[in-house]
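I am attaching a structure below and will ask some questions about it afterwards.
Removed: one protein chain of the complex. Kept in place: all other protein chains.
A, B and C are the chain letters, set down in written order, and residue numbers restart from 1 in every chain.
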Amino acid sequence: MQSAPMKQLTPLSDTQSQRDERRIPIDRVGVRALRYPMQIRDKAREVQHTIATSTLTVDLPHHFKGTHMSRFVEVLNEFGPELHVDNIHTILRELTQRLHSVSAHVDFEFPYFLTKKAPVTGSPGMMDYTARFSATLEKDVIDFVVTVIVPVTTLCPCSKAISVHGAHNQRGQVTFSVRFSEPIWIEDLIRLVEESASSELYSLLKRPDEKAVTERAYENPVFVEDLVRNIALRSNAVPEITWYRVEAENFESIHNHNAYALIEHRKE
Amino acid sequence: MQSAPMKQLTPLSDTQSQRDERRIPIDRVGVRALRYPMQIRDKAREVQHTIATSTLTVDLPHHFKGTHMSRFVEVLNEFGPELHVDNIHTILRELTQRLHSVSAHVDFEFPYFLTKKAPVTGSPGMMDYTARFSATLEKDVIDFVVTVIVPVTTLCPCSKAISVHGAHNQRGQVTFSVRFSEPIWIEDLIRLVEESASSELYSLLKRPDEKAVTERAYENPVFVEDLVRNIALRSNAVPEITWYRVEAENFESIHNHNAYALIEHRKE
Amino acid sequence: MQSAPMKQLTPLSDTQSQRDERRIPIDRVGVRALRYPMQIRDKAREVQHTIATSTLTVDLPHHFKGTHMSRFVEVLNEFGPELHVDNIHTILRELTQRLHSVSAHVDFEFPYFLTKKAPVTGSPGMMDYTARFSATLEKDVIDFVVTVIVPVTTLCPCSKAISVHGAHNQRGQVTFSVRFSEPIWIEDLIRLVEESASSELYSLLKRPDEKAVTERAYENPVFVEDLVRNIALRSNAVPEITWYRVEAENFESIHNHNAYALIEHRKE
Partner (left out) sequence: MQSAPMKQLTPLSDTQSQRDERRIPIDRVGVRALRYPMQIRDKAREVQHTIATSTLTVDLPHHFKGTHMSRFVEVLNEFGPELHVDNIHTILRELTQRLHSVSAHVDFEFPYFLTKKAPVTGSPGMMDYTARFSATLEKDVIDFVVTVIVPVTTLCPCSKAISVHGAHNQRGQVTFSVRFSEPIWIEDLIRLVEESASSELYSLLKRPDEKAVTERAYENPVFVEDLVRNIALRSNAVPEITWYRVEAENFESIHNHNAYALIEHRKE
């Protein structure tokens, strides 16, 4: 019968801090798919509680074997059982200090709710969106990108033009990212996208509202191309936006594949 | 410095076959999320190559500690690098014999394609669906369920009735499962679903086709309730179908949530 | 040039309330994939804010053409911008009354967090789980099912027994549902599952903790079969639990498919 070889333990040795000889630096290393409760102050000046799915990384110089994964979680925990998004800058600085790195990157994606009134009856409903904060600190410079993922109605201009009645329409989804010179409210980015579509969506619509929304969409047909161009035009007119990337994807009601368009633009 | 304790190996002992004393039988045990190439003969009498995601399980009597997971994969492999769905019955029998079980269950879900012609121009396109074969062998009786997942267009009757022009419509998805007394073609189940919707979907539509599809949907409005009832009615009229379960989910173009309906029925 | 036919509008007519002649009742109809902010009181007597993904349905008698989808959302809204789970019974009653149905069904699935201390250093961390409340009201009787989805470590007994050193282990996921005679805390269900595995998981582990967790898993090997049986045994010993269903799925570290086991049991 075989028996296991004696093992020389190196208990609690810091394997990660050992010297690495491969001479290959790592661009990003850290933790991913970490869920964490988060608070965010919305434009109505109320605190909104949500849950972020996060990625936290740093760079790793070529001479270290590994990073210390537990420190990423420790840094989050220091801000308490519910993280506030205002702390993102501090988190980035803490990560570079605690992990002796040149750069740090964080990414928090979370559901975001707005109370929205139905267009005719004014019935209030909670409308859900997704938002994402991506921030990178490198040599004391912070690069911050805010993204909103906004569902909308799109109604096909071609289908409307050629059909005796009706026009195919569908739920579409816009992923809109911006860099900015002055802080911008998530609400304002959502609004900019919703005004660029055939209609915005609601969680609660009574019959007079449904009539209004149906007719509004029919009167404002947009291709997926129109949708991204409308958003680009509006973004060009907002001086605080210095860069944007807009993707639109329509879950076509007449096909089992999607229509897609993308514009990315950095202002001079 | 600590060192590891000597280990008494029991090399290659059959841990799974040890006696278990907890006196708890297991309903199903096996492998899941196993991808495997598969062949299926379609109604046009051609062989279609696809890829199944499969679950294979057996029951485990209370006195065995574990099942032998590798045998599930061995049984599949015996049918070669590409499995043919006609072998499902044999696979079930092999599983009960090789794993000394009373029952066996398999589940194969796979993409399925039909060549479909556009309604006016006749342009052909490959339309994709999802199908699933679920089969259970227990005491020599096989229970076989076929499921098709079919995307369709639904146009809202209420929105049409109250609006000056247009009507909201969207992609919907029907999950339709049947038990049967005589084999039924996947194609016939798909057809039954598509005829119950406002319109079927196509992968390729030229402008005259788009006009026809838009107008057809407008002339055939269905609620999610109508959709499941239409399918139930048609199923009632097919004598080979002995049981059915139909779920429909509409990805509403005016909401960010879905409309949903379900009917399950066993014929006497 | 064609022009659209005159349309006779039936503005704001209640299409849903029209008589249906197909004589087919619908088992469940309503809304699905609706996200809503939710509060839950946890065992530490604090309010936890989370976000539920919900399904709300009622039955529909054969003589009605459709249900009124907006009322599902109205019922939720009446409980304010943040729903409290204690209101589930009231929501069910409201749904049957407002929608004139015999039965109603709701389903809320949400992330759930526990502060957990690392086993040696005691460092606190936020550990995330998923919980689900499914409740059906039919003829004044409520059927309530609580589900917890708990990630765990499983270490293979066979691999340990036959190998000179080491043993393959992996993250597994347990989906554990119960019916009960007295209310049970989510925390207690999670604990019951975690004690049945090779080790529980943590969000934060320092080196002494990692050593303890690694050794604990090695000393407590469990097959997926052992895991579901351990949970069944413990459930049998909890008198408040009247029914349970436990599924375990191991994301095997040596295969690209999963090991799976299921036990369902109703106590006499």
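Things worth noting here:
The working rule: a contact is a pair of C-beta atoms (placed from the backbone, for glycine too) under 8 Å apart; a residue touches a chain by one contact, two chains touch by 3 or more.
Nothing here was measured: the structure is a model prediction, and the numbers come from that model.
The chain we do not see here touches A, B, C in the full complex. Note on the undisplayed chain: of the listed residues A:Gly30, A:Pro111 or A:Gly125, the one touching it is A:Gly30. Of the candidate positions B:Gln18, B:Asn87, B:Ser123 or B:Asn236, contact with the hidden chain is made by B:Ser123. One of C:Pro37, C:Gly66 or C:Pro151 touches the chain omitted from the figure, and that residue is C:Pro151. Across C:Gln170, C:Ser196 or C:Ser235, the single residue that touches the chain missing here is C:Gln170.
Residues of subunit B in contact with the chain left out of this view: 2, 4-5, 7, 11-12, 14, 34-37, 49-51, 70, 73-74, 77, 81, 111, 113, 115, 123-126, 128, 164-165, 203-208, 211.
Listed for subunit C, the residues touching the missing chain in the whole complex are 1-4, 6-11, 127-128, 151, 153, 155-156, 158-160, 162-171, 199, 201-203, 205, 207, 210-211, 213-215, 217-218, 251-257.
If you put the missing chain back, the residues of subunit A touching it would be 4, 7, 9-13, 15-16, 20, 22, 24-35, 55, 57, 60, 65-67, 69, 157-158, 161-165, 223-226, 228-229, 232-233, 249, 256-264.
By definition in this document, only the chains that are shown with their structure count from here on.
Viewed as a contact network, the protein chains are fully connected, with every chain touching every other. Centrality annotation: C (chain centre taken as mean Cα position, compared with the mean over all protein Cα atoms). Subunit A and subunit C have CA centres that are 26 Å apart. The distance from the centre of subunit A to the centre of subunit B, with each centre set as the mean of the Cα atoms, comes to 33 Å. For subunit C, residues that reach two or more other chains under the stated contact definition are 4, 7, 11-12, 34-35, 73, 164-165.
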